[in-house]
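The next block holds one structure in the form of structure tokens; read it before the comments.
Just one protein chain is left out here, and the rest sit where they should.
By written order: A, B and C. Residues from 1 in each chain.
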Amino acid sequence: MHSFRNDYSEGAHPKVLQALAEANLTQTDGYGLDPFCQEAADLIRRLCRAPSAEVHFLIGGTSVNLVTIEALLQPYEAVIAAATGHVAVHETGAIEATGHKVLTAPAPDGKLTPELVEGVLAAHSSEHMVFPRLVFVSNTTELGTVYTTAELSALRECCRRNGLLLYLDGARLGAAMAAGGPGLPELAALTDAFYIGGTKNGALFGEALVLTVPCPHYRWYMKRRGAMLAKGRLLGIQFKALLEDGLYWELARHANEMARRLRDGIAGLGYEPVVRSETNQQFFVMPEGVVKALGEKGCAFECEAAGDGLMQVRFVTSWATPEGAVAELLELLA
Amino acid sequence: MHSFRNDYSEGAHPKVLQALAEANLTQTDGYGLDPFCQEAADLIRRLCRAPSAEVHFLIGGTSVNLVTIEALLQPYEAVIAAATGHVAVHETGAIEATGHKVLTAPAPDGKLTPELVEGVLAAHSSEHMVFPRLVFVSNTTELGTVYTTAELSALRECCRRNGLLLYLDGARLGAAMAAGGPGLPELAALTDAFYIGGTKNGALFGEALVLTVPCPHYRWYMKRRGAMLAKGRLLGIQFKALLEDGLYWELARHANEMARRLRDGIAGLGYEPVVRSETNQQFFVMPEGVVKALGEKGCAFECEAAGDGLMQVRFVTSWATPEGAVAELLELLA
Amino acid sequence: MHSFRNDYSEGAHPKVLQALAEANLTQTDGYGLDPFCQEAADLIRRLCRAPSAEVHFLIGGTSVNLVTIEALLQPYEAVIAAATGHVAVHETGAIEATGHKVLTAPAPDGKLTPELVEGVLAAHSSEHMVFPRLVFVSNTTELGTVYTTAELSALRECCRRNGLLLYLDGARLGAAMAAGGPGLPELAALTDAFYIGGTKNGALFGEALVLTVPCPHYRWYMKRRGAMLAKGRLLGIQFKALLEDGLYWELARHANEMARRLRDGIAGLGYEPVVRSETNQQFFVMPEGVVKALGEKGCAFECEAAGDGLMQVRFVTSWATPEGAVAELLELLA
Partner (left out) sequence: MHSFRNDYSEGAHPKVLQALAEANLTQTDGYGLDPFCQEAADLIRRLCRAPSAEVHFLIGGTSVNLVTIEALLQPYEAVIAAATGHVAVHETGAIEATGHKVLTAPAPDGKLTPELVEGVLAAHSSEHMVFPRLVFVSNTTELGTVYTTAELSALRECCRRNGLLLYLDGARLGAAMAAGGPGLPELAALTDAFYIGGTKNGALFGEALVLTVPCPHYRWYMKRRGAMLAKGRLLGIQFKALLEDGLYWELARHANEMARRLRDGIAGLGYEPVVRSETNQQFFVMPEGVVKALGEKGCAFECEAAGDGLMQVRFVTSWATPEGAVAELLELLA
């Protein structure tokens, strides 16, 4: 039975795999200094309408987050994130391991606002405290919600007023864009850095970082944290395949569509979503008995205790989720 | 024209790519907790005759070196390496970035000896100095030379006497084993940790770490440094393909054989090798004019100034080096 | 006019200064390996009834906190502190600078409880999160409140159940002990490590760390963070003077007594304390106009905006606060 545990349960979309196979025996220089990466970076700059942006390819989300935060901050500077932010919770202290504190603000829907950011600033005003310097947001958020262009613009304005950098984690950027969130040109205009997540949307692995703020020694930071792939070309090849004909957006639309069917079906059975999500992660609260029974029937998903005999359940769809799998899950639940 | 610049200029050996394609749509858990990684780890334990060894799969050499050194050492402890050691020179301070000093000893052939190690120990005897704790060796070394089983045993005995850990970087372990160096069972018996390098011997990417010393929270260290791949299965699939039918050794033998032909051919033209190498890296000193001419004819390799109008040149072969390419290079040189 | 800004506005108690002057020209070894430190450490072990405890002398609170946390934790392990905890807020990210995350729990009176600790544990259950390992408490807390022996025992029991270390920051330990908090033998029995704060209770500077958990290389950690004083004897001399005839407790009792007079006087004028404090820090909420007027009359204290035209004011007394100064402040306020 199909697993809804996450969006990295399979390999790559067949077109990506094919591109890797076609380039396989071509010799290139290592470490991302190859024509494939060059072409993919040029393509990304064009899609972002940001001809002077720097583009770097990294292997995974934690890696790109930690390297970029380290590269953009001075040691005494800190990150501001939602309390649910990936860097705050789910990276085993990777940011602190580079010496930076992650300050958090409570955000029930996973989204920071100018008010939340300025509340953190107000509480950090002396040399006996860290210096807040970079606002970390994810699109989609860790709860599947989406920052709109207006919301991101408001954050950008808040950052400008307060001398802050704005960084956007795009592990699920495809899903966010396919659900009406800001597109690549908006992201390049509104953030200092963001990444286009490949791992969760069709690639074997890989994230493409777009830096609009200057960071001339970024590659030193990459190498120093073990984040520079010897055969860097693998990343360029994959991103070219994903981005050049719109495949990236097509895959994300499919994932979102599967998620919406799932959501509407589950809601139709009387369950309440935790937050309203238009993207490929759907959170519901369900009785333990229901969750257990679902698991016993072979359905795979993540869940955690929510008190009072309830559990919070997460269903994740992806480019690889078949329509039939959604129907099957809904049948089981019914 | 074929490039001799390094052994990571191509993608993967076709059998490895095929294994990835076959498993592509099978769903598994992420982060290396999948059946492919489990099978590959079991296979490695069998090949090492080390049923209780821990096996972890990481993405690249710098990554596995920095995570493992951090996991095995206390913060005040230091590494001992040859002055040419990869962790000492070519990782942009990745080990220091985890807070550990790398102490070096001069080793013209790239190989540490008990005498060199004990010289470092003798110079570090107080709480005002770092505490040497882990001996780092590479097989093959960065110069292409090979530690014999006897040499590694002597180092092991030295480590035991002095309370040191012994770690072996196997970025080019295939080449070392194919040239008569210690095999997997010897390595598992003689080191506390070593890795089987995939990137430079047939994989797209990936290194398999074998830990014979207990390290129960190793995965925390991986995650914290961004070194835990979401689709960890990619590593398990590749190592299974490389190791299950002897492909790994076959590829290394080919690379070494190509290198030996190259070496003997170049030596036959009157050039002196820098050190005697039986493996896939060959270093020669040549006049600048010769080197320049070679480059202009389209031959790719690494070189650096060696003074007096001379250059030190490195030619690297791999599983992908065609016999004809060696002949062509020799012809050009002649 | 006397300042109530903090408890480190003056030099040392005259007896401490005299002890330094008397020992001034005696030659000793450096780095704390001298008879003065030896005697002070022995005295502390006797007062703690902990003959096998290790005692180390450090220069200031941030320094002893960061060195000890680094020495007791593995890199992936984290601290649990109250949201108001000094390590969480007021050390400019010093703990994160050693790579460790500080997890916090909201504690309106500044005190952690087993429930708060276990709430943090429950939320940190996977290798994708840091591993909570050390509970950080301060006595007195940052709000002037005091952990009773019963409360500390309950935390200890909670730590034992959950495999956690318990560390107590004693920057104001004198005030806590003088207000009925656990004494040295209780602290040595109930914590894995705690320090006796000198800076804020009579010394020029200095904190005495008592380690009941083994930490054989603690001095390496000290030196590595620049926390080993060349003339370490200065710390031994001061602690001997403070502790050998009960001076330390006498000074703390005076500070607390001055604070209580101040508190009762201010309460008598109709102001509400923020929390009930029996120790040398007193927090009140007052109208901005009152606070401003007080400042203009030359009274020194710390304050921060509390919204609605109010300010939160902190008055701190010390061994050096004259009785007359309290009366003078109350008169000004009246």
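Note that in this section a residue touches a chain if its C-beta (ideal position, glycine included) is under 8 Å from a C-beta of that chain, and two chains touch if they have at least 3 such contacts.
As the structure is a computational prediction, the values presented were derived from the model and not from experiment.
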Cross-chain touch to the chain not pictured, restricted to C:37, C:50, C:97 or C:155, is C:97
If the hidden chain were put back, which of C:59, C:190, C:286 or C:303 would touch it? C:59
Given the full complex, what residues of subunit C touch the hidden partner chain? 2-3, 5-6, 8-12, 14, 17, 20-21, 23-30, 59-67, 91-94, 97, 199-200, 204-205, 220, 223-231, 233-234, 320
Footprint left on subunit B by the chain that the document does not show: 75-76, 78, 89-93, 96-97, 99-102, 127-130
Those residues of subunit A which, in the complete complex, touch the missing chain: 70, 74-76, 99, 127-128, 131, 217, 219-221, 223-224
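Heads up, the rule we're going with is that only the chains that are shown with their structure count from here on.
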Tell me which chain's centre, taken as the mean of its C-alpha atoms, is farthest from subunit C. B
Cα centroid separation between subunit B and subunit C, in whole Å? 50
What is the distance, in whole Å, between the centres of subunit A and subunit C, each centre taken as the mean of its C-alpha atoms? 42
Junction residues of subunit B - those touching two or more other chains: 220, 223-224
